[in-house]
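Note that this complex is displayed minus one protein chain, with the remaining chains in position.
Read from first to last, the chains carry the letters A and B; within each, the first residue is number 1.
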Amino acid sequence: MSYRATPVPDDAPEKITVKGLEFYYGDFHALTDITVGIKEKAVTAFIGPSGCGKSTFLRCFNRMNDLIPGTRAEGTITLDGQDIYAVGVDPVDLRRRIGMIFQQPNPFPMSIYDNVAFGPRLQGVKKKPDLDGVVQTSLERANLWKETKDILSRNGLALSGGQQQRLCIARVLAVEPEVMLMDEPCSAIDPTSVQKIEDLMDELKDRITIVIVTHNMQQAARVSDFTAFFLQEHAGEAAVLVEYDRTANIFTSPKDRRTEDYITGRFG
Amino acid sequence: MSKTITNAIALTLLWIAAIVTVLVLGTVILYVFVNGIGQLSLEFIFTWPEGVAAEGGIWPTIVSTMYVTALAMVIVTPIAILAAVYLAEYAIQGRLVSTIRFAADSLASVPSIVMGLFGLALFVEAAGIGFSMLSAALALSFLMLPIVMRTTEEAIRSVPKYIRWGSYGLGATKWQVVSRSVLPASMPRIITGIILATGRAVGETAVVIYTMGQAINLPVSPLDSGRPMTVHLYLLAMEGINLPAAYGTALLLMILILAFNLGARYFLRRNRKV
Partner (left out) sequence: MPRTAPKPSATNLQLVSRATYLKEILLKNLFLVCACVAVAGVLLIFGFVGLRGWPAFAEVGPWAFLTGTEWSPTDGQYGILPLIWGTVLVMLGALVIGTPLAVGTAIFLSEIASPRVRAIVRPAVELLAGIPSVIYGFFGLIILRPIVANLTDGLGFGAVTAWFILAIMIVPTIATLSEDALQSIPPGIREASYAMGATTWQTIYKVIVPAAKIGIIDAIILGMGRAIGETMAVLMVVGNAPVFPESIAAPIATLTTQIVMDMPYAAGMHRTALFGMAIVLFVASMGLVALVRLISRLQTSIESGR
């Protein structure tokens, strides 16, 4: 569980509320009856075996699944109480409030500076001093400033994998999102960078709502306040949310037998 | 809201670009088809042109086109494939390979008139072969060479490494690996490349005018001259006396090329192993 002086209170507001979500890829029923509340300014981890739909669920929050043809969602997902799938909601605006970090680092083939300045420029910030300030702050928050402050004009692709991922985080932070979605952000990078990313999650969690999908149970245990366990019980079936609770409880005294089996490694 | 409007306008313009491109293709094909279909008959295909106005059919031109194309294909295929094998399997990246690639790219972009004059200077005059199927085929081979080299090389490179390793692991020599595992696996794509290059050769005019001459003739030996369909169409169009025959020639030519193009596509889809 993430270290906090005072734990997130039980009655803390929910940033994202999901009720009865059913999700389809064309004919394939991927997720069924998902109901959960993501607490504001906390770190929530989604764990579960590979391929069970955790990433799919995550991508519902910023409607990235809309970009895949043939997908369909039923049920409701609300952000601060507003239904994000309502008619009239612009997914483009939604994605400005919710940032996403992907499993494979994907910096733009531009300079480090331009990568981080991309978001602010999109929102109309033009003056160089303003941009400089945002770039520096974001890189600092992403634990990358010291390593890049002298090479801001170098191409982002010239960085190492772990640095690229932190660059992507800085890029997201530059638009000051309310929510940060992280889809297995550490699975493709070196352990030192993983440590740095977990550190920055720790620093950000009081300001931003973070949801992280991870394969790595120890990581979930280290960084998150709340954990949700997803499972696809038989191949070809829709995945369900088995259990959702504070991380401490999930890992020490899970209520569902299946959760316990997964935690203890009886299946993976 | 302006970003939404800009987005909508931009996307519309892009749609328009694509639609215009498709429409142009459709117009050209339709135009030739509509005007030429009336001309197509067994008589048109199999009889000779007669008289100044080239009444009658275009049989010798069809044969000339087929003959020279087949000859060029026979000449270029072994050289291009083996060249590609070298580049893909044996070559070490360096000055030589770089030079070869530059030369291939240059050959690919040579204006066809230059290739025609080259054929005239070398094959027709200097080598003394004269206006003939052979001169034209040799010139066309140079034109087709870079195309077949490139597609063959890509085909070979797309064969997964594990197929080669399997063969090496059994103690095969390099040539055995290439000839028994890699080439067979990449054959469909190689053949597709050859068909596409041949389609290009069928449509060539400037190269063949200067190497084959213009005389209407039914070629039998490679040293015979003749007139291919492309040149026939050009002459008919410029003279303007017998436009129906021109349309007919154009339609047959287009059918031939579309057949090559679509045939290559179809062949590839049926035979995709890799």
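Convention: contacts are C-beta pairs under 8 Å (C-beta built on N, C-alpha and C of every residue); 3 or more make two chains touch, one makes a residue touch a chain.
None of these values were measured; they are calculated from a predicted model.
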In chain B, positions touching the absent partner: 3-4, 6-7, 10-11, 13-18, 20-22, 24-26, 28-29, 31-32, 78-80, 82-87, 90-91, 99-100, 102-107, 109-115, 117-118, 121-122, 126, 142, 145-146, 149, 171, 173-175, 196, 199-200, 202-206, 209-210, 230, 233-234, 237-238, 243, 246, 250, 253-254, 257-258, 260-261, 265
Sites on chain A contacted by the missing partner chain, in the whole complex: 62, 64, 67, 69, 92-97, 99-100, 102, 104, 106-110, 118-119, 121-122, 154-155, 157-158, 168, 171-172, 175
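The criterion applied here is as follows: only the chains that are shown with their structure count from here on.
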Chain A and chain B: spacing of chain centres that average the CA atoms, whole Å: 52
